[in-house]
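Selected chains from the complex are presented in situ; the others are not included.
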Amino acid sequence: MADYNFDFERRSRIGLDEAVFCAGKSAEQVAAIVAGVRQGVTGLLLTRLDPDKFAALPPEQRNALDYDPMSRTAILGRPRSQEPGPAVAIVMAGTSDVPMGREAARTLGFNGQAHQTFTDVGVAGLWRLLDRIEEIRQAPVVIVAAGMDAALISVVGGLVSSAVIGLPTSVGYGVAAGGTTALHAGLASCAPGVPIMNIDNGYGAACAALRIMNMLRASERPAAKTGGDHHQSERTDLAS
Amino acid sequence: MADYNFDFERRSRIGLDEAVFCAGKSAEQVAAIVAGVRQGVTGLLLTRLDPDKFAALPPEQRNALDYDPMSRTAILGRPRSQEPGPAVAIVMAGTSDVPMGREAARTLGFNGQAHQTFTDVGVAGLWRLLDRIEEIRQAPVVIVAAGMDAALISVVGGLVSSAVIGLPTSVGYGVAAGGTTALHAGLASCAPGVPIMNIDNGYGAACAALRIMNMLRASERPAAKTGGDHHQSERTDLAS
Amino acid sequence: MADYNFDFERRSRIGLDEAVFCAGKSAEQVAAIVAGVRQGVTGLLLTRLDPDKFAALPPEQRNALDYDPMSRTAILGRPRSQEPGPAVAIVMAGTSDVPMGREAARTLGFNGQAHQTFTDVGVAGLWRLLDRIEEIRQAPVVIVAAGMDAALISVVGGLVSSAVIGLPTSVGYGVAAGGTTALHAGLASCAPGVPIMNIDNGYGAACAALRIMNMLRASERPAAKTGGDHHQSERTDLAS
């Protein structure tokens, strides 16, 4: 299969490093990719790396990787140093949504983005959420991970002014099995302006948050933002 | 096509009168059914009777019917006299859910069941609901009508101890078109013990509430319940 | 992962104890939850606890739990003492529907609710049902568990005046695989007033029955029902 064709310019183009999605790859393929990367100097994030697959990697790779089995993520090399500014909130309806929330958290951490997590605040016990809503409101970006009927996405979307990103999870059974009900409920949310990620896509939710946080940091700086430093010249004449 | 084969013993068997579902029937068929009934002494509820179809009925039938275009229901004969006891609550997320809530309300009224309605209390503006939740809690049975993501069903189910019946509506577009998302979200509700009706089935939600209210009234009476025969002598005055 | 965030006030709010849904949790997570509970005084119901996961719990937890592998439920602590009044009926179409019916039965038992089960009464052999229908009619609430075409839900709904709760099961293959056909047939039932639970949700069906039975008991009592606060002092003896 020859060499993995890395998209090394992704960060300069869209402000995000490439990550390796391991779900459809054999341990041999993952090992070959990791070996290729280590010859370079960048860090690497691996997602959907099952414990069995991790265990099948060469010992020296296992030692070099910071692996978290619950989120099935592994990090090679030091994470990016923490960016300044406020934290991203990750709100999870229940314990079963933690793996997806944690995938988002690990992705944020790898990219140097501060974040804070809130768990077991599903709407069946509404007051648990209301007790913490002021804290959640402090974050400019809020990721809401919920399965089943995903009612939490709508309720949070109706209570905070931040950018809210819905992360439907595959938690559930019967009509909720696989997460389609959570996805559809999120998309049909009665709270306005809440876009949605694919089911269980914690990595993507974090990337969406990073795009926003990158824009925030760029707008705060007098000079041009990084991650696409072609944005320098502010426009002046955009009335439609 | 001969004569409509009424199930006259339905009330004695299950405590509910038969209703005529008009959606798949021509105006001629509906008129024939109404003509057949008027020769008897019972009242009759017609559901899903569109204004055009109502307008195509013979003038004397139109005069004899109490027709409500918003809920598309018509009542022939005087409704059953009001039963004693508490009211059923009908909670509607938004204005667009009113037709379905009203179908439920008219069905309850036809059967002599007191009821109270609550509108525009969807979770996108959570405090509108919380302002009224104590009133809602007074009802032993609460029907919750909601479309889109139907998050209201879960939130109400998590806030009241009453019997709650979810009534998903076809309000919505995109993934919510037709009401499937509301239905699935209701079925997957994180609030425990909330059964769900078919989409837009306000008539059925009312019947489910009536079954429960009938049991309540039966349990309050000293004599034992025996297979439904306590329903026989309750209605005497329905000739039109 | 820290501590599980129990919703201790659920009973005072909605008349039902919280239960732990174990399907998406690891044995370690379940053990941590059980350990947390035992420090308190309440009983606990665990659902969807597979035999393998149960076997992976610490020995002292396994000893303390009343585990039933067929329904995959476990009960910690003594169940609530039995409430007065009539039994809930649980009607099952076939042997394959027993696990779901039993999840409902165990949930009722944990909450002190009397119940009676009826098995192998599917409509392919209609007389088996008709032989027992008078007994079933005695129950104020009837749970009907059926897979495949779930025709039993409609037939029972047309024969009894009680509150009927449809519990579609995932029994079947081909178009019936996963229970969607049973769910849809239940929702489209030609018998009026039969609300439906999510597929295989025996726990939820029992909770829906408990909500109704709670209302029945409340209506029989002289004092008025006020927002659920009649539940406060009912349980005093649940330490394990």
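Letters A, B and C name the chains as they come in the text, with residue numbers starting at 1 for each one.
In the analysis below, contacts are C-beta pairs under 8 Å (C-beta built on N, C-alpha and C of every residue); 3 or more make two chains touch, one makes a residue touch a chain.
A quick note: this is a predicted structure, and the numbers were derived from the prediction, not measured.
Total copies of the shared sequence across the full complex, per this structure file: 8, with 3 shown.
Operating definition for what follows: only the chains that are shown with their structure count from here on.
Viewed as a contact network, the protein chains are fully connected, with every chain touching every other. Of all residue numbers that take part in the contact between chain A and chain C, under half occur on both sides, making this a different-residue interface.
With centres set at the average Cα position, the gap from chain A to chain B is 45 Å. Centre-to-centre, using mean CA coordinates, chain B is 26 Å away from chain C. Between the CA-based centres of chain A and chain C the separation comes to 37 Å, rounded to the whole angstrom.
Of all residues in chain B, those that touch two or more other chains are 157-159, 183, 187-188, 191-192. In the complex of the two chains, the chain A residues touching chain B come out as 93-94, 122-126, 148-151, 153-155, 157-159, 172, 174-176, 180-192.
Those residues of chain B whose C-beta lies close enough to touch chain C in the complex are 13-16, 19, 85-86, 134, 137-138, 140-141, 157-166, 183, 187-188, 191-198, 203-212, 214-216, 218-220, 225-228, 231.
Put simply, chain C touches chain A in their complex at residues 1-2, 4-5, 7, 9-10, 18, 21, 23-25, 29, 33, 48, 170, 178-180, 183, 198-201.
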